[in-house]
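What follows is a structure written as structure tokens; I'll ask about it next.
A single protein chain has been omitted; all remaining protein chains appear in their positions.
For chain A:
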């Protein structure tokens, strides 16, 4: 603080110099500098003084006096923050004297820099010069192997670290490339030169080795990153779409690609750990009843119509649950297939859960509270509404139009925000719309339940028609096809913002799909219970048949009878395979319906509009049919629900994931083509915003919901007695117990038994609750502290406002008391800085405070500044809004040109 007082004393003399300095040129930012220097040259009196004050402030922290290491340290740091490192690096350049100067920069500095500008470097130079022999001697002494004094070593280490940090953060500095390059090379050279000096004796070699490895590691990481980006598929396709349709449509395709990646992993898991071992090492087809087509189906087993329904040979293949044998180990590897099957089933869910949560977390990182967005509606519209990805003029035109409408709308809203005549109508319409939609949902649920019940009757009858066999799938697909447009029509009543509307629409379609799926599941579950009830009798029949076969008379007793052909053995209905087949069919029919819809609705419509336009009485392209828009919500939800079916079905049909991978692959190409060929950009182009996380949230919900039925069947239904890897067991999870008992040492079994003890699980759950409670209270107290800090800033603002009003009344001439006030302000600033530095005050919070302060003290400012429009807005130098925090935002360009805004008084 004594610094500041000193500097303030200097201030009076430093006025002229400071003015010159504020307009002094620096490398890299010519424009801002030029204009500001012009302005300041014109300006006399207050602004010049202000510039001086500010420069004083900068120097207060920034100019290190020679000889005191602590000061130098802080000075350096402050300096970096305040001056964007330019002077510092320059000073280093000059003092270290081992680098050719950047010609342009140095030229300008020498010619254009006024006195004051030179003073600072010179000061620094002095200090550095004092330091330089020391440091070079350090290096030499280090190389000589002598021990260094701790302090010196620490200083070098610190500087090396600083340089390294500079190298790491260089890319986020707003400098032109040429400057960045020279800075980088300099820093690298410095690091290389002094790095060796660190560490002593034997440690030195180790240190060098470590540094070498670190460098290699960085290089490897970079290469790996390059490789990874090269591996991302469809980048160009998506980019194309992005530039034509804006980011919202592209977000669907990015989501699709992500989904494809996830499914690829799942496919790898299932295929590598279950299907391949079974095919390679398991018993071949036809060896046992469960792997053989029954005699009655044998004739038709290869017919296409049968295969299309996943019956016949496909049903008795490794694609379905029933094919797997309950042998504990298979092959010479003694691979425990049932165990692997169970674990893969669990890990499919585990992996999906993990990956979804991880991507959600990474999406939310760096996000700020959404509640804040209400405060800045206009500014957001202004500054962030353009989608820079748009590269298509048609889309750009749409975007212009939509921005204009949104501007106009918000202006009108602002003007009429007090009028509430329409609100009742809107409310009524919204309630009506919701009512209608709920009716639709109930209707569709009932329809599906009805159809599934009917199909169960059909399944008991013989020779049913194709329609009757596929009624469920057809009805579900039709509902999925027609309900969303219906909802959209109804939603037009509500008159939401498109982004909000999209969310509502998504939510409704979600409810529809979910209802349908669960109705379907319930009906299926009925079916399963029926089959389970029949199982006992079938089991008896099987035993009886086998018994009869071996003990029947009329066979030569001396020759052992050949075993009964597996195709002839009567067997149960194997409900697991039946469930798997249902999901398989649903997936395939869903895919086909999607593709056919795209072809018929989008493509044919586009063809019709395009070619019939020549001979039609009205303009088809602009008029009624027009081209279709890409239906983001429907497609996203279709994808999500498809994935839900995959998750549910993959336990009973391991091949389902493979089919899904194919489906995603084809739909990537097909939909890309369809979008580019037959869709038009949205009329109201809006950005994807965070909808990605919204998708992820839906996906997580669906994952959870699809986990429920699978977990239910695993935990509480007995597996079929004659098919699947768990046959003969009471419950599917018994395979775990079996493995623990037979394959692990006994103490492990005991540990597991102990872990599964409720006495341990309940305390664990309690502990989790306690942790949640604790974290919750911590976050609450932090937010309270945040609010407190905000309040402090607010108070500070008010003080500042009062100063402003004083200044406003005062004449343009500077009076005696200004230094005092500014010093007071400086002290206050110091205080606030100390308050805001604790870890809880992150940058965003600091920003918060800044926002909150003036926002709430607006009224004060209005009253105190009656004619603030034309009065010189003279901020006390101490409370420059950006001086207290956000070091990365302050940089020479800004600090040079920021002053030019303060206009001279008349």
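Just a few scattered comments:
Simple rule for what comes next: a contact is a pair of C-beta atoms (placed from the backbone, for glycine too) under 8 Å apart; a residue touches a chain by one contact, two chains touch by 3 or more; residues count from 1.
By our rule, contacts and distances are computed from a predicted model.
Between the names "Gem-associated protein 6", "Prolactin receptor", "Calcium and integrin-binding protein 1" or "2-(3-amino-3-carboxypropyl)histidine synthase subunit 2", the one given in UniProt for the chain missing from this structure view is "Calcium and integrin-binding protein 1". Only one residue from A:220, A:380 or A:446 touches the chain missing from this view: A:380.
Across A:242, A:278 or A:473, the residue that sits in touch with the chain not pictured is A:242.
When the whole complex is considered, the residue among A:178, A:333 or A:530 that touches the unshown chain is A:178. In the complete complex, the hidden chain is touched by one of A:273, A:344 or A:390, namely A:390. Listed for chain A, the residues touching the missing chain in the whole complex are 28, 31-32, 35-36, 39, 167, 170-174, 176-178, 180-181, 184-185, 219, 222, 225-226, 229-230, 236, 239, 242-243, 247, 366-368, 370, 372-373, 375-380, 382-393, 395-397, 400-401, 403-404, 407-408, 410-411, 414-415, 687-690, 844, 847, 850-851, 853-855, 858, 861, 865, 868-869, 873, 875, 881-882, 886, 888-889, 891, 893-894, 896-898, 900-902.
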